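For this depiction, one protein chain was excluded, whereas all remaining protein chains were kept in their positions.
Our next item is chain A:
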């Protein structure tokens, strides 16, 4: 959930703080003396931070799992052309796409009181912040549908003389982008180059040569080796999905601990899986699907509240009004009759929904529990990574010895991915003291049993347990940060993302998971196999177009990349 990096930090980059001409340094006098004076006069113990659980309500998932809301009287019946279940990226994209095609008769049901799914955002006094997914790389050239979305949302401002999109600077993650913490200080970039041996450097170079050799290549079938969305990838290297990324590296004789740390970090960051748990195809897809970072000239797009900004934009344009149902739990699904039962825990109301088409934009594993009749997909066929995400408001932005505070700040040690600065993009005229830092930690596990144990651990801890956990992880990078923290907002994701384990992407289970059942089409990112905004967007748009076709409606503006099979 933070930037990918296949770019080793340039060694020429300077680490020292900027030093203007000599008079400039007078500024220190006032500032430092002022701080000392404040420290001298002010009270020494700051108030303890306010701690809250935010994000999805585990109670609701529990009710769905146990079926406690399944039966009850119906208060209202809705007949509609399309019912979308799930207000995350895929559901919002489907709603946006349907409205764009002129369909007005659609309803969207979101279990939680807020839309966004794993791209939800929150707000602390100092700033908005993400609860989950928080950035989107600018798409590669052959994604016109995604570019159309970004243009519609005002993220693409226009095009240059070559027709390439020009992105709004306010959405671009600006330098310094990343730094890592090890041996007591910060270093630029996300490859721990300090102190590497010649052999390690050679392995890094070999890894890069490996990537460069694959970069931009197409298979014998004319398709890109690694495409966005992943289903458009050539068949040529699909056999790499059968082995783990770790095995693939073994075969390449790339055993450098530093290299493996950097690649393991990328897998945990994007997929919530370790190197050994990720398929080699998925691992390479991360580095190559958008072109190598060093050659593609792209950006990372981000906002204080993360990808919640994109969801909000899509839903604003879908303009569903009262047909957007928040806090509406779909508790039973009859896909052949096109019928949903919906329970609203807020006011206890129950709806029966008759839809000509149902777009299942919620996690696929939930569907199995709600279906009337058997689910063709075996239980446990898809596995999901649990995550802990916490946004922390600090009175003073952290610093540290060495490289400057970056957007993404990653420790070499420990299981966390470090923190991303939600307030990083503030312009000079918006700047205030303090910052909001969003801490990310995937709870990796090897199989269903370990993942279940992680999930149990996640739900067992109370607010102060997880706040202590987060604060001590931050304090390992920034001693003394505890006294700077005023707010902690903790999100527990039991099923944050689909795990692209070996065999998933091109296997039978994923085909079963995404296959329509009666009038229902599964279309969340999990049935694409990769937990990416792009996958959710394309699944949602394609499902929308399929629903239009079912309704006998045309979509004359459909683009090549959303109608492929």
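Methods note: a residue touches a chain if its C-beta (ideal position, glycine included) is under 8 Å from a C-beta of that chain, and two chains touch if they have at least 3 such contacts; residues count from 1.
Keep in mind that, in the parts below, contacts and distances are computed from a predicted model.
Participant: For the chain that's not shown, choose its UniProt protein name out of "Na+(H+)/acetate symporter ActP", "Permease", "Formate hydrogenlyase subunit 5" or "Polyamine aminopropyltransferase".
Facilitator: So, among "Na+(H+)/acetate symporter ActP", "Permease", "Formate hydrogenlyase subunit 5" or "Polyamine aminopropyltransferase", the name matching the hidden chain's UniProt entry is "Polyamine aminopropyltransferase".
Participant: Looking at the full complex, which residue from A:50, A:168 or A:397 touches the chain that isn't shown here?
Facilitator: A:168
Participant: Which of these touches the unseen chain: A:401, A:449 or A:560?
Facilitator: If we include the chain that is not displayed, A:401 is the one touching it.
Participant: Which residue among A:58, A:144, A:176 or A:216 touches the omitted chain?
Facilitator: A:176
Participant: Could you pull out which residues of chain A are in touch with the chain that's been left out?
Facilitator: Touching the chain left out of view, chain A contributes residues 12-14, 16-30, 32-33, 36-37, 39-41, 154, 157-158, 160-161, 166-170, 172-177, 297, 299-300, 401, 404, 427-430.
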